[in-house]
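Shown below is the structure under consideration.
The complex is shown incomplete by one protein chain, all other protein chains being positioned as in the whole.
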Amino acid sequence: MDMFNAIVQVLDSTIRLSVPLLLACLAGLYSERAGIFDIGLEGKMLVGAFAGAAAASVFHSAYIGLGMAILISVAFALVHGFASITHRGNQIVSGVAINFIAAGSTIMLGQAWFQQGGRTPALASDERFGAIIWPGADALRSVPILGPIYSELISGHSVLVYVAFLAVPFTWWVLFRTRFGLRMRAVGENPAAVDTAGISVAWLRYRALICTGVLTGIAGAYLSMVQNGGFVKDMTAGKGYIALAALIFAKWKPVSAMFACLLFGFLDALSIRLQGTPLPLIGKVPVQLMQALPYILTVILLAGFIGKAIPPRAGGVPYVKER
Amino acid sequence: MAQAAIELIGIDKSFGAVRANRDINLEIVRGTIHGIVGENGAGKSTLMSILYGFYQADSGEIRVGGQSASIKSPNDAIALGIGMVHQHFMLVDNFTVLENVILGAESDALLKKSIAKARSELERLEREYGLEVDPDAIIEELPVGLQQRVEILKALYRGAEILILDEPTGVLTPAEANHLFRILKQLKEQGKTIVLITHKLREIMAITDTVSVMRQGTMVATRETRKTTVEELAELMVGRRVLLRVEKGEAEAGGVKLAVQNLTVKDSRGVTMVDDISFDVRAGEIVGIAGVAGNGQSEMLEAISGIRRAVSGSVMLDGKPIDLTGAADPGELRDRGLAHVPEDRHHVGLVLAFEENENSILGYHDDPRYLRGPFLNIDAIRDDARDKIAKYDIRPADCRLKTANFSGGNQQKIVLAREMEQDPGVLIVGQPTRGVDVGAIEFIHKRLIAMRDQGKAVLVVSVELDEIRSLSDRILVMFAGRVVGERGPEATEGELGLLMAGVEHQEAAE
Partner (left out) sequence: MSTPYAKLPAWADYGLIPVINLAVAFVVAGFVVLLVGENPFRAAAVLVEGAFGRGQGIAFTLFYATTFIFSGLSFAVAAHCGLFNIGGEGQGYIAGLGIGIVCLAFDSVLPWWLTFPLAIIAAAAMGALWALIPAYLQAKRGSHIVITTIMFNFIAASVMVYMLVGMLKPANSMAPQTRTFLDGAQLPKLNWVIELFGAKIRSAPFNITFLLALVVAFLVWVLIWRTRLGYEMRTYGHSPKAARYAGISETRIIIVAMMISGALAGMMALNPTMGDQHNVALEFVSGAGFVGIAVALMGRLHPVGIVLAAILFGMLYQGGAELAFEMPAISRDIIVIIQGLVILFAGALEHMFRPYVQALFASLSPRTVGMEAVKGKGA
């Protein structure tokens, strides 16, 4: 039974740890499906986290915090669009720039406004998104097997966790069942086809980037208002890049993205859980190996050893009318 | 009087200094197939892009169905019932046929309804025009002919009454082309108006009602197809230009220097561009390859020079064979005495961001003359560049100037100087005077003839018929990836024009 409880706990933290990855990964999916590389997911998440926690603590409302997180994150996404769509700048360079601006400005403004070494004030419970206890969760807790699964894994998460997982079928639906999704996928594959069909390539890409901004904003809000009771500097700690890795791993597909993020979240949960404990058969696995595993797996995938990850064909190339 | 579907009045369009269209007047009658012919660069595609809203004319008026129309984007064109099938298909390769058809013309924010509507609409179009295609097939898995059909369906689905096709048979097999023509005739019978842009006179004669000829940006003539002949059109197309005759003596051809054997080349899509061709070039002669652009000349040049891998074939250089299907390397061919002036000097023959002297060693940068150990011998390189500048009268005479700042003619001279001064046994030249001013043309032609007189084997590929005629000692005509004829320099323009247009061999001989 201890073993079972341990597994439930690891899976529970897998869910918690994969949520920000999932939101950021889906965010990247919108942008990259529309043909805009985005290595600025990290930065947008970070400004989202900061804006969310700051607004929540000032206005004492989790929802205002969330709104602010989304707003600021979208603003950064639009900067990326301005550089890479309107001015046809290098998308990688623009993404790098956004990550720096985000890293610097969150710490600096945080320090100036709250004077707590770059942190925002600890959020009170009504300034955070609390856990939602599903009906009967407490009562069922003692039921063997199903009880813990229901009460720990399914119930008891914040609303943003459910939002993240609902965003998966929603994104799938948008992508494959709506006009916007069709056009977005088309513009990432062959913008000339979209242009000759009489649709504005730039506006379409801007809209995709707005979706990216919304999702990275939620991802940031989750970090600072759910996982942590406030903003801490550099709290994204490379999650934006892991999300990017997961996106490649998932071959730019929403449902696969969820599984990739769960896998990477699971590796993270496991490495926390296993700190120093030897595994049966394998022996002691260095924590660092577990932490590096998402990156190593992504490199192996990119090298074409596990299937081939083919990105949207027009990705990274600014659209210029021929001749 | 029949009603005009489209009237173009006084259309002008310039790209920088290039006047692509000047004072174009054209009337296209409703319910007819109207052909527009002209050589490459005559301005046909620009004119149609203006009509489709891709470009805006600098001046002039467009009337659609008698009403003055302002077409600022493809959207406006589509709304006016104009559809276009582009030369390079505007399809999303990993989408299904249905998805491509509805893209931009979805009837609903949700795809389900749009697709259902499109599916029944496609069935109707299939019944009416015989445009059969599996609506759920993925584009990249369809043969080229069917992909084109999807383009036509796209236009019809958007309610096109006027359909523009830009070089539609360029990528089709003869059987596919015939099928396309049947479809076009059927569309005409249903009252659609069709504008067919092509450089193939055979097609014009086969299916158009009216034909307009463009040359150098102007509309030179419009004829009723049944009242004109291929010969007249060929002449109108090529024009009676003043031939820049170059002084040259008789060729004293020696032994075979370059032999191309059974060369077959496919492009990246797997379409055969060069189809099993063989020919020789002997010392002391210039062999010219004539042909309309896109008939495999570019791919042939790239294969012979080692840039593009061939499916089969080899070259013999001075009697020694080099396989072109394996890891043929431009450096190796260069070492064996084959110099190459590529067609595209902007991206291949030169690095525009380089200083002139840096470009004067491109490809020969591992020659010990230009090196001092692993270092570039800057003094030697610059001295060498200055010599070439003087010898080839390259202006401005500044070997430190960025290559992008030289005019087209001088850029071409930089490439020619580099390749000719290596004293190669064989020189192959793609489009020797494309984008080159008149003064430089004469200079370049003289140089090429001087090379011949020194006993080099020279192969010239050009879409300029005058150039081929004035330079060559023998002329090979390429059409659809094959050499369709060989003529002496005395061949007439009309004769060569017919061969280039793919008109049957026998017809041309008469």
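For reference, chains read A and B in written order, and residue numbers begin at 1 within each chain.
Basically, a contact is a pair of C-beta atoms (placed from the backbone, for glycine too) under 8 Å apart; a residue touches a chain by one contact, two chains touch by 3 or more.
Owing to the predicted nature of the structure, the values given are computational and were not obtained by experimental measurement.
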Touch with the omitted chain, as defined above, among B:Val18, B:Ala109, B:Ala397 or B:Ala450: B:Val18
Residue of A:Val10, A:Val58 or A:Leu109 in touch with the missing chain, whole complex considered: A:Leu109
Residue in contact with the excluded chain [from B:Glu332, B:Asp423 or B:Glu486]: B:Glu332
Absent-chain interface as seen on subunit B, which is shown: 14-18, 305-307, 329-332, 334, 340, 342, 344, 347-354, 358, 361-363, 365-366, 371, 374-376, 378, 402, 404-405
Positions on subunit A contacted by the hidden chain, ascending: 37, 39, 79, 82-84, 87-94, 96-105, 107-109, 111-113, 118, 238, 241, 244-245, 248, 286, 288-289, 291-292, 295-296, 298-299, 302-304, 311
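Definition applied: only the chains that are shown with their structure count from here on.
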Centre-to-centre distance between subunit B and subunit A (centres being mean Cα positions), rounded to whole Å: 48
Subunit B residues touching subunit A - in the complex, by the definition given at the top: 15, 52, 54, 73-75, 77-78, 84, 86, 90-95, 99-100, 102-106, 108-112, 114, 154
Of subunit A, residues touching subunit B in the complex: 176-183, 185-186, 189-190, 192-199, 313, 321, 323
